[in-house]
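Only one protein chain is missing from this complex, and each of the others stays in its spot.
Let's turn to chain A:
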Amino acid sequence: MGFPLLSLIVFTPVAGAAVLMFLRRDDAVRWTALGVTILDLALCLAMLASFDTTTHEMQFIERHPWVPALGITYALGIDGISALFVFLTALLGWICVLASWAAIDRKVKEFMVSLLVMQALMLGVFCALDLFLFYVFWEAMLIPMYLIIGVWGGEGRVYAAFKFFLYTLAGSLLFLIGVIVLYFHGGKTFDILALTAQDLPFQVQSWLFFAFLIAFAVKVPMVPVHTWLPDAHVQAPTAGSIILAGVLLKMGAYGFLRFSLPMLPEASVHYSTLMMALSALAIVYGGLLALAQDDLKKLVAYSSISHMGFVTLGIFALNLRGLEGGILQMFNHGVTTGALFLLVGLIYERTHTRSMAEYGGLMKAAPFYTAFLALFVLSAMALPGTNSFVGELLVLSGGFAADLAVGATAVLGALLGAAYLLGMYRKVALGPASVGARFSIRDVNAREMVAILPLAAFVLWVGLYPKPFLNIIDASAKHLLMQVHSKGSGQ
């Protein structure tokens, strides 16, 4: 047990939040928050630099007793899958601070504190090696997110915050019961690794699978428990949307990867067709809904449902291409959709409308902005050369290998994606500038550029040279598949 790097990564934002409490000037608050998040990112990069990609074992493990009477430990550790998301969370962290630099002009301190606490909790979720600890992080996220949506959100923020809170709470409480059942079946331990090594009877696995499914499906979100998402996205401030789309939605899929698949392999294999069918449904249904939207944020929100459908499809294809594609697609979705929300936020700040009907011809007024928009739209469409292409291709080939019908449906979803995304770009950026003239639109300024550029870089990097990213997840994904198939084949 060496240097507690993971604890440092998780609790740096908390320490930063504590410092913020003592600051008075808004600008000092902003700069400090930015500094803290950048420091956190630096720590994450240091972690990645010494991360061993050749093994699937957990790394940087820390373990301390917490509630010994119940076998609860404070245990952190990461493998390839979590490493990618830890990095994604830290990457989006400072971008969120930049995104709310001017957009949040009241109660700045409270906002930044919520943001930093939120980041710490999200990092904790990805690092936790103890189910109880995981649950504490997982559930505690409700508090800052509720406040971020409810205090700094748009018109209907209170309703959206309530809905978000109750949906996720009800889902995760069932997960909690599942965790406790697992605890007793797994020999009274909350240790994730020990529980993974257990062999549970199929009957128990089935029940647990559905208890977990409810919690994770709400977070992903899968159809039909997705209805909180558009509300939350539309009402949340830009940074809130970025967090929601970028990281929070990944938690559900991460839950499948960390718990459902390895701990309940037989049930996972048994219900994989159901899960793929649900994923295909989400892909098409989300796409159709996105097609019908006029509100920019709603469009991106519904497209998230569709895109996350690809992720779960890849995961439950239960083959290596699908799994790696699904995981990579989670990262891609975080980058691309995070950027799209950022861009929507920027334009909303300037015009105070999100209705596409009121835009047009932005290309002349804001050439940089539209160029970036084009890049991210193409990325969301999974054009070759962009990040999503790699992920989506892997998912689709995995999906086809697993089930022809599901694969075919998913392709249909990809087609829909092209339709609504290009439609959106056309309405916003091209055409006559008649309405654009009504607003005085400034182009992207330097601060905003700083926030967007790294995301753009990742779009191209993953698109052109995905190897380093796939390397990180490769060993862990292979190991996960081996676990599922060796134990799940008994079914």
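The rule is simple: a residue touches a chain if its C-beta (ideal position, glycine included) is under 8 Å from a C-beta of that chain, and two chains touch if they have at least 3 such contacts; residues count from 1.
Throughout what follows, contacts and distances are computed from a predicted model.
> The chain that is not shown, which UniProt protein name from "Short-chain dehydrogenase", "NADH-quinone oxidoreductase subunit N", "Branched-subunit amino acid transport protein" or "STM4014 family protein" does it carry?
Cross-referencing UniProt, the chain left out corresponds to "NADH-quinone oxidoreductase subunit N".
> Using the touch definition up top, pick the residue from A:Trp101, A:Phe126, A:Tyr146 or A:Phe400 that touches the left-out chain.
Of all options in A:Trp101, A:Phe126, A:Tyr146 or A:Phe400, contact with the hidden chain holds for A:Tyr146.
> Of the residues A:Val125, A:Ala161, A:Met363 or A:Val406, I need the one that contacts the missing chain.
A:Ala161
> Which is it among A:Ala103, A:Val181 or A:Leu288 that touches the chain not included here?
In the full complex, the listed residue that touches the missing chain is A:Val181.
> Touch as defined at the start, partner being the missing chain; which of A:Leu173, A:Ala401, A:Leu422 or A:Met449 qualifies?
The single option touching the absent chain is A:Leu173.
> Tell me where the left-out chain touches chain A, residue by residue.
65-70, 107, 110, 132, 135-136, 139-140, 142-143, 146-147, 150-151, 157-158, 161-162, 165-166, 169-170, 173-174, 176-177, 180-181, 183-184
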